[in-house]
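To start, I am sharing the structure in question, which I have written as structure tokens.
Every protein chain except one is present and positioned as in the full complex.
What follows is chain A.
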């Protein structure tokens, strides 16, 4: 009885972990299913058919390619813009700074449905055709906020004395930024970029408002397919994305724990 008492926290933690991971496990399990009929709701028979032929469902790899493309471009652009904004906000005092600080949160606070529909209105007014370009502009816009938040947190912890030390040792402003500031801000920038990528890759609502029939992203494909029965390949891609995310996070953990071990 006391043994259970002592390990209560462990049990609670395990229960929460199971709760969080069950969906991923189900997805992974059903990626090995050979469904009877068009719905992949009951586990029928073990099969690796979907894994050996991930592009087997019509249009799935085209939509995945488009999502990856948009995700990469949007996260790169948002990271570049967001990093600059974060440094400006974190390092300098200027007119409109606090207003900028506040406004940067607006895209995060606005309901996606509202933002998607208003963007569509804006694009129609300006004559920007729906499709890939419109989606990119929208994605970069909402990703910037998240990058700013991630990078700003990091910039706030940077010791300005380090930049003074670099200047004192003969580094001009460019060298100081490249050799001291940027490497130190890198973890925040990387976190911002990853967050931006997964937000862009995942986005359905805003994308849907601004898409054209030739610009079907992966989330739109899955949504569209769900009415007719989701192909097993979607489960395969879902599992791969989950594993990729896991690898990225674990690598990050490994690097930082190695660093900490050196410190200790």
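The criterion applied here is as follows: a residue touches a chain if its C-beta (ideal position, glycine included) is under 8 Å from a C-beta of that chain, and two chains touch if they have at least 3 such contacts; residues count from 1.
Throughout what follows, contacts and distances are computed from a predicted model.
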{"item": "Chain not displayed: protein name in its UniProt record (\"RNA polymerase sigma-70 factor\", \"Fe-S cluster assembly protein SufD\", \"Spermidine/putrescine import ATP-binding protein PotA\" or \"Cytochrome d ubiquinol oxidase subunit II\")", "value": "\"Spermidine/putrescine import ATP-binding protein PotA\""}
{"item": "Selected residue (touches chain absent from view) among A:49, A:124 or A:162", "value": "A:162"}
{"item": "Chain not shown: contacting residue from A:74, A:180 or A:211", "value": "A:180"}
{"item": "In chain A, positions touching the absent partner", "value": "159, 161-162, 164-172, 175-176, 179-180, 183-184, 259, 262-263"}
